[in-house]
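Removed: one protein chain of the complex. Kept in place: all other protein chains.
Now for chain A:
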């Protein structure tokens, strides 16, 4: 399991850079993860991230774009505005969660 340094901290990540231990995440790390993919977090971003973290804690897997809309109440269009082009992957990355499961 690769270890990398983000925001001056050592964290465990998978081959694509997603955190493998959600417990290593906090809101400061989110700021660093976001800047690694060219995003500056606003309070609106953080609301989405808090939903993702809380949902993961109860469900055990990363919410899909649809679930972030249907359960979290953040419309898909807003997700694209906040996390452009690839919101599902970017939201998971910044929230320190596994990449949303590949649909099979």
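Note that in this section contacts are C-beta pairs under 8 Å (C-beta built on N, C-alpha and C of every residue); 3 or more make two chains touch, one makes a residue touch a chain; residues count from 1.
What we mean here is this: contacts and distances are computed from a predicted model.
Engineer: What name does the UniProt record list for the absent chain among "Amino acid ABC transporter permease", "Oxidoreductase", "Paired small multidrug resistance pump" or "Sodium/proline symporter PutP"?
Structural biologist: Options "Amino acid ABC transporter permease", "Oxidoreductase", "Paired small multidrug resistance pump" or "Sodium/proline symporter PutP" narrow down to "Oxidoreductase" for the missing chain.
Engineer: Give me the chain A residues in contact with the hidden chain, please.
Structural biologist: Residues 2, 14-17, 36-37, 65-67, 70-71, 76-77, 80, 84-86, 89-90, 93, 101-104 of chain A touch the chain that is not shown.
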